[in-house]
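Here the complex is missing one protein chain, while the rest keep their positions.
So, chain A:
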Amino acid sequence: MRWTKADTTQYIPEKQYIDTVIIPLIPFDPGNDQHMVKQAFQRELNQVFTNLIEKEYKGRIFLAPDYYYLEGSQADEKERINRWIHKFKEQPFHHVFLFTFDSKWKKYEGELEGHVLWVPGMGSGDIQSTETQSFVREQAHQISDLIQAYW
């Protein structure tokens, strides 16, 4: 399920079946030329990943709107994330996963009310290349296994 009109309409009467939410955590820093390209690539990769997982498990996983934050502001952001998670849990979603390539979240995992799914990702590359595609497929498959272990 996605945050679209069609999917949310389908979600509401069936919410007992859809108990898992994935929130993509995407850092960016528009003031930094050095990191801009890499961050933009990570954002694309993050969307490809989460869309792939959502497609495969549409009937049980809800893909939340992307959570954007300024790079390196984890200490300030953890409150805001927890507010998001509380809202989702009111639905009720039982499993909240935070999907990110930003390893800094690992340090704050204990203070967050969802499971951090940190994936090393790729530093750079071509989103269309077959190499990236097979990497994403393989990783997405393993992440799905991990999520299923919580069900």
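Everything that follows uses one rule, which is that a residue touches a chain if its C-beta (ideal position, glycine included) is under 8 Å from a C-beta of that chain, and two chains touch if they have at least 3 such contacts; residues count from 1.
Operating definition for what follows: contacts and distances are computed from a predicted model.
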Item checked: "Acyl-CoA dehydrogenase", "Menaquinol:cytochrome c reductase iron-sulfur subunit", "Glycine/betaine ABC transporter permease" or "Probable sugar-binding periplasmic protein" - which is the UniProt name of the missing chain -> "Menaquinol:cytochrome c reductase iron-sulfur subunit"
Margin query: For the chain not shown, which residue from A:4, A:103 or A:148 touches it across the whole complex?
Written below: A:148
Next item on the list: Determine and list the chain A residues touching the chain excluded from the picture.
Entry: 10, 14, 17-18, 55-60, 144, 148
